[in-house]
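Questions regarding the structure given below will be posed in turn.
For this depiction, one protein chain was excluded, whereas all remaining protein chains were kept in their positions.
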Amino acid sequence: MTSKPIRAIVVGGTGYTGAELVRLVLGHPSLELVSIVGNQTAGQAVGDVLPSLRGVVDGVVQTFDPDAIAEQADVAFCALPHAASAEAVSALRQRGQKVLDLSADFRFENLSVYEAWYGKHPVPERLPEAVYGLVELHREELRDAELVAVPGCYPTAATLALAPLVKNGLVQSEGITVDAKSGVSGAGRTVSSATSFSETAEGARAYKAGAHRHGPEIEQELSRLAGAPLNITFVPHLVPMTRGILATCYAQPASTSVTAESCAEAARALYAGSPSVHVLDEGQHPDTLWVRGSNRVHVGYAQDRNSGTIIAMSAIDNLVKGASGQAIQCLNVRFGLDEGAGLRAPAQWP
Amino acid sequence: MTSKPIRAIVVGGTGYTGAELVRLVLGHPSLELVSIVGNQTAGQAVGDVLPSLRGVVDGVVQTFDPDAIAEQADVAFCALPHAASAEAVSALRQRGQKVLDLSADFRFENLSVYEAWYGKHPVPERLPEAVYGLVELHREELRDAELVAVPGCYPTAATLALAPLVKNGLVQSEGITVDAKSGVSGAGRTVSSATSFSETAEGARAYKAGAHRHGPEIEQELSRLAGAPLNITFVPHLVPMTRGILATCYAQPASTSVTAESCAEAARALYAGSPSVHVLDEGQHPDTLWVRGSNRVHVGYAQDRNSGTIIAMSAIDNLVKGASGQAIQCLNVRFGLDEGAGLRAPAQWP
Amino acid sequence: MTSKPIRAIVVGGTGYTGAELVRLVLGHPSLELVSIVGNQTAGQAVGDVLPSLRGVVDGVVQTFDPDAIAEQADVAFCALPHAASAEAVSALRQRGQKVLDLSADFRFENLSVYEAWYGKHPVPERLPEAVYGLVELHREELRDAELVAVPGCYPTAATLALAPLVKNGLVQSEGITVDAKSGVSGAGRTVSSATSFSETAEGARAYKAGAHRHGPEIEQELSRLAGAPLNITFVPHLVPMTRGILATCYAQPASTSVTAESCAEAARALYAGSPSVHVLDEGQHPDTLWVRGSNRVHVGYAQDRNSGTIIAMSAIDNLVKGASGQAIQCLNVRFGLDEGAGLRAPAQWP
Partner (left out) sequence: MTSKPIRAIVVGGTGYTGAELVRLVLGHPSLELVSIVGNQTAGQAVGDVLPSLRGVVDGVVQTFDPDAIAEQADVAFCALPHAASAEAVSALRQRGQKVLDLSADFRFENLSVYEAWYGKHPVPERLPEAVYGLVELHREELRDAELVAVPGCYPTAATLALAPLVKNGLVQSEGITVDAKSGVSGAGRTVSSATSFSETAEGARAYKAGAHRHGPEIEQELSRLAGAPLNITFVPHLVPMTRGILATCYAQPASTSVTAESCAEAARALYAGSPSVHVLDEGQHPDTLWVRGSNRVHVGYAQDRNSGTIIAMSAIDNLVKGASGQAIQCLNVRFGLDEGAGLRAPAQWP
């Protein structure tokens, strides 16, 4: 506690994940917030842009200046849109800055998969140095990563529910379906009638069914675990809540001996030592409200009474474990801190 | 319009489906509301029990008296809990009353399936006279039904999305998964902390995953259409809204020529002449808000880009097409009225 | 029923009040919908613009053409923004069209009040022909009105709660405070982060406190009733719901003999014969959910135990009695129909 704090800067800090990064940095025992960078709102008072910071953070939003950042900060969080993020990350990496990038730009090993879903990559030569920041599955590689690609919110929820099953061969690797329900904050702060209160409350709907770009990200991680390429079916939904992702995943058991309980056992084994994951007891189902505002993941398993299908479920807060909290968790591992530092708070319930 | 109105009585009319039945009966050009029956609230002013009826319906809630009902009414809606409903229905049928029963008691052809999920049936001898009231699939049988078993809310949503595919052999009959998201009113008016505002808002969760009793009801209907018994995987969810069910159904295409568009074509053919069903254009996804308060069903299809899985989606209002509106629709068919009478209103949007 | 239907056209029909007008016109026994006009979305399919009308209303949104409207329709509803509305109304009136205008443009007797709050009036010469469409207070004048200024949502709620008190001298005319809580749909369909789901759910807030332009409109109506100019204090709030206005109004009793019950009596007397208003019994408080989707107004009264202040409360659906339903109610009076025609449905509850 007497050691020098790690100086952190938040680039693209004026959206929802930015606000959440600031909240978590402020509450972290080893971090110090240097500044908030956002080109579109540069010069405005921080509290006017992020109203929860009125009276908490003084000063104004800064313009992006990679030289100043490299000098002032030990680490930068990038919460910019894809492509724009790659440019900013590249500028920071050229100056030797450690970067935790929350965009999709460095999540894919395979450039062609990235470009099929996101368009041309601005700096493909940097892909090899990135480590995928799902701590529970990539902890060792993260210990000396200079560039961390923080996972997408849906891939975090789906992969953590399915990883114990796929890794241990408890389910067949083909035929996996992920039906995910997200709160509206996942759509970001950009305004649209589709995310207005009046057109969202009382509305549940799928979007980009079978064609959402988090699908290939889930496939990448599950294929790694399976040791062979696999395809999944992925349908994201918006439901009328601000935060949270509930992933309900369906897979065929590899044998008749696989049960909900053996799946839970595998999860407990895989996540032993992971401070963020809690495996629910049999019969309990995850609820996004139970993890809201926390970096926690609740995972639970069931089996269909008639069909025998394995049902793997997980709940996260999309802005915390699905984004900003996960970035802090990566930072903790990278800087040799306690993995749960600043992240142990339970959910705000209710 | 000059013909004598059909006199309708609502038994068990003091919960949510009861309130909705009253609203629809009042707005129906050929129906007349005789009274509202509810033993627990008998003697209380209708408007004190159902606050939306203050200033609209005078008088008090009545005690259940089958003789009086048989004399005063041409048809009775029963919105009682299962088992209690079977008793009341039986008393009314003994007096020759036509009954539309919204409970599960008469939905199953196979007594053993009913009893495996609901417990002992009070009057199994009446099962053969019941007709399953999913109008779009049982229209002809309903024309002279004396006892209609109005389908469950989840089976309505799931069956209507899948029927065109299963009936036409577009999908494999094994391996069908139904992931359904329901508004909280589906849990009825009984109070519990699980449906309190504070523990429900911001919470999405599965319940009874793989073990909900609407699963076998969906299987019954799809098996009829497939011409052979089939099993499905069924997981219901609660999401923070009052009304609506969104069913997202996953099935494997029977051949590589099956596409989202061919599924939509099959649906348009099957539902031609059905005033309640609208098949969305390709790329559109159903939204519960778009049908809220109406008897309408929006159905849409997609295909996963990677896995090829067919995604069949439907949205209904659980209290209307999933309960009270469907009961009215059955009545319309039974009494030779226009099937859409009193049910053509679009949703209250937003 | 055998008489020719009244042909109605909805100008500016692609926002929330437009959608609600269409819903109500379709359900009205004496009205026929001619078309929906909206310059910004002209040429698009109606169901693509108003998703609740998919499968209900065919055809496309029309361009504004006053000659065509005058020829095709017996009456036009104008649901355009202020100033734009005055222009359209004027064009229609020049062609002899009866118009129900939902904007603020013709609500004020006093041009200078209008211009102080809304800016220059495009056609001030038309103000004298307009009748303020709060049916309960202006029924007789509406019977031959050619131009009806449909009241604002807040003035409807506040005035109906306070009218019996002010008109009968039960409260002092100075010192009246109106604290109103509105659902988000009152802000219309224009997107903004202030009405996005994420920034609105879990947020209650005042806006334009003491400086909202519905304040002078309430003052105009209450001054008429008081027989002398009066000032009120008015603060509108947004609360996280889609529909509804709850007005809580505070006034000082004119004498110690004034009680909650005498206020309710005065309201029952004033609203006898008004099909839309229901005065609650003592101890009951209005709830926006109890009137949602209906043209009904619930009014109730209480008195502070310590201070003696009279508390007048009312609940309406801002899109129905606060806008589109009230326009239909005006039409009913103007065309000599039953005042409650097409408007008697109870709320959709819950």
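Should a chain be cited, it is by its letter among A, B and C, assigned in written order, with residues numbered from 1 in that chain.
We take it that contacts are C-beta pairs under 8 Å (C-beta built on N, C-alpha and C of every residue); 3 or more make two chains touch, one makes a residue touch a chain.
A quick note: this is a predicted structure, and the numbers were derived from the prediction, not measured.
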item: Omitted chain's touching partners, listed by label; value: A, B, C
item: Touch with the omitted chain, as defined above, among C:L26, C:A83, C:V123 or C:V235; value: C:V235
item: Of B:G133, B:P164, B:P240 or B:P253, the one touching the omitted chain in the full complex; value: B:P240
item: Residues of chain A in contact with the chain not shown; value: 1, 16, 19-20, 22-23, 26-27, 50-57, 185, 201-202, 242-243, 278, 280, 287, 289-294, 296, 298, 344-350
item: Residues of chain B in contact with the chain not shown; value: 16, 183-185, 189, 191-193, 195-198, 200-202, 240-242
item: Chain C residues that touch the omitted chain in the full complex; value: 175, 177, 179, 181, 183, 198-207, 209-211, 215-216, 219, 231-235, 237, 239-244, 246, 248, 250, 285-290, 292, 302-307, 309, 311, 313, 315, 350
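Following the convention adopted for this analysis, only the chains that are shown with their structure count from here on.
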item: Homomeric contact chain B-chain C: same or different residue positions, threshold half; value: same
item: Gap in Å, rounded to a whole number, between the CA centres of chain B and chain A; value: 38
item: Between chain B and chain C, centroid-to-centroid distance (C-alpha), Å; value: 35
item: Chain B residues counted as touching two or more neighbouring chains; value: 201-202, 242-243, 287, 290, 350
